[in-house]
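Below: one structure in structure tokens.
Up next, chain A:
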Amino acid sequence: MTGEATINAAPLLEIENLDVTFATRAGPIDAVRGVSLAVARGEILGIVGESGSGKSVTALAIMRLLDRAGRITGGSIRFRGIDITKLGTTDLRNLRGAALAMIFQNPRSCLNPIRTVGDQIADTLRAHRPLSRSAAKARALDLLAGVLIREPEKRISAYPHELSGGMCQRVMMAMAMACEPDLLIADEPTTGLDVTTQKAVMDQLAALVRERGMAMMLITHDLGLAAQYCDRVAVMQQGLVVETAAPAVVFSAPSHPYTRRLVAASPTPTSTVASLSAEGTAESRAAHPHDINSGNPKGVIPGLVPGTHGAAAEVSAIVAPWVPAINAGMTPVELDQRGTLLVPLTPPPLMTVANLVMRYDRDITAVAGVSFDIGAGESVGLVGESGSGKSTIARIVCRLIDPTTGTIRFDGADIGAMPASTFHKATQRADIQIVFQDPGDSLNPRFSAFDSIADPLRRLKGLRDGMALRTRVLECATRCGLGPELIARFPHQLSGGQRARVGIARAIATQPKLLILDEPTAALDVSVQAIILQLLDRLRREQGMAYLFVSHDLNVIRMMCERTIVLKQGAIVEQGQSAVLFTAPTDPYTQGLIAAIPHFEPGSATPPSAGRRRLG
Partner candidate 1 sequence: MTTSTLNHVAYVLRGNLVTAAAAAGTALLIAVAILGPWITPYDPIASNVSIALQPPSFAHWAGTDQLGRDIASRIIAATRLDLLIAASAVSLSFVVGALIGSLCGYHGGRVDRWIGRVVDILMAFPLFVLAMAMVAALGNRVENIIYATALINLPFYIRFARAEVNVRRNLGWVEAARASGNSHFQVVTHFLLPNILPAMAVQISLNLGWAILNAAGLSFIGLGVQPPTPEWGIMVAEGARHITTGKWWLVAFPGLALMLAVLCFNLLGDGLRDILDPRMRT
Partner candidate 2 sequence: SADAQTRAETLRQVTANTINTLDPTMAGATREAFGLSMNVYDRLVAFTRKPRGNGYIFEKDKLRGELAESYTVSPDGLKFTFKLKRDAKFHDGTPVTADDVKWSLDRHVSSKSLAASQLATGSLTKPEQFKVIDPYTFEVTLDKPDRFALPNLAIVYAIVFNSKLAKSKATPDDPWAQGWLKDNTAGSGAYTIETFKLGEQIVLKRNEEWTGGIDGKPAPFKRIIMQTVPEAATRASLVEKGDADISIDLAASDVLSLESKGRLKIVSTPQFNAFSLIAFNTKAPPFDNVKVRQAIAAALPYGDLFKAAIFQRGQPLYQGKWASAPETSDFPQAMPVQQDLARAKALLAEAGFANGFETTFSFNVGSAAVSEPIAALTKEALAKIGIKVDVQKVPDAQMSTFINEKKVPFFLEASIAWLPSTDYFFRVFFTGPQRWNYSSWDNAEIASLTDQARFELDPARYDTQTRRMIALAAAEVPAILLWQPNQDAVMAPAIEGYTYWFHRQVDFRDLARKGS
């Protein structure tokens, strides 16, 4: 095929020793440091790496679309032999869109909201080709049809807000493809898309690249995606390319420690909390030197947890690292056996929720008669597709909003009868705490980490400013792996993982009996997620808290919870021991959910991409 032929020709794009520096008030930031990459015609190059590693900056540098503060301080970017870094604006404009095109991350915000998509495509066409208005329109129609948009005649005069995210993504693609560029840069083209749409979009892109003999750079943090679609993968860390090779090589035999860490941190159906991020980051190790991973299990704080739950989790956590990860299917069975053994010993539940119904205005029934129990020290998972009512239940149970009907008993008290608007005065307020989905969003931008953690202590424990408060805050912070140097920082000065830890420290500050976790890691990248999951797991064992763990990531739930509740449209379709549920889901809905998870299996010797790629 033509694709095979061009791969070996001289590279279309050649980046050599690229340096990009941002001037900030804290001094220059070297976002990209001596990156060298090459892409040949017909090739798809994947770029992976954790957040902030310089993937987008590299892409933008190629387009010469860096932020005002950013400058290319060294190296060259040769495109078809011309050094882009030395081009004048006019030449650049001629190149952009025509020979070089880029697809941005968030399709909707990348389209002009008050211009029809047809016009926008036509604009691109007319910028590079001497087309009449009507000819451009006609061509735009073809392009829309080309990206498989149904009824393109109708959609051509639609505004972006009238299209779904996936459609916007495809409009973006049509625009990028309009002038048949030689190189297409796709920066996380599928974030925000559900799995099925993701697949459709990616297949289409790959097909177009092959058909037209162009080249593509696919930037993603999803190793699975990279493995499936790329010919070669470059791994970036802190502005450096640490490894470049075929995906099979990178993921099965990573040579660089960072790549190994990245691969390890990606949850798989077989991973356990402990197995994630086998080496941890320097920071997390510093925070808890006696981490189980370092081979020094700390064990349960004596007397905190009656029964054997904690012990069971602990055992599984300790056992897990020694379970060969490649040996898929073995661990669940083990866990399953333990789980069934442990259930009968459950003491009277900590929280009993019965017949919970929540109706919003306009007759939206978010929760339709849900009942469940949470035992003391038990971790219960709550899963379900988007909009199934998970957050609603979390907020009701946390007494932040009132349900339409239903009872909630907690620790012997009918807390459902207390209105949410005055629940801050209830004695149980300190006992039920919540960790919110987005760690950045849940911290007051004007509170330092210290203030955020101190706030519940001041309000609920009556601690005034002074030594007692300080000691307690520091204690919680340390427990969550936040060093004293971070405690005075404002949220914007903290990384996502650090923010998440502040949120957790705040929630555990009052030593609640029940901690509700509403997708606590959804906004984090895999390496940070791994750290947080380990932290949560450890905290539970140390403090003996019960968890209600909400997540859309079934792998995470499987690792974190003994028991799982599956929600669909506000009602429970299935619940049971996690181990059982995940290996043998009975309800078709649960089966569907589990099947849709994009799995990344570092152990699989052959990446599935080679075969699938051509399906497009």
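Here is how the candidates were picked: all candidates are chains of the complex that A comes from, given by their letters.
Criterion: a contact is a pair of C-beta atoms (placed from the backbone, for glycine too) under 8 Å apart; a residue touches a chain by one contact, two chains touch by 3 or more; residues count from 1.
Worth saying up front: this structure is predicted, and the values here are computed from it rather than measured.
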Given that all of 1 or 2 sit in the same complex as chain A, name the one that actually touches it. 1
Spell out the residues on chain A that touch candidate 1 in their complex, using ranges where they run on. 24-26, 395, 398, 400, 421, 424-425, 429-430, 433-434, 436-438, 441-446, 455-456, 459-460, 488, 490, 492-493, 503, 506-507
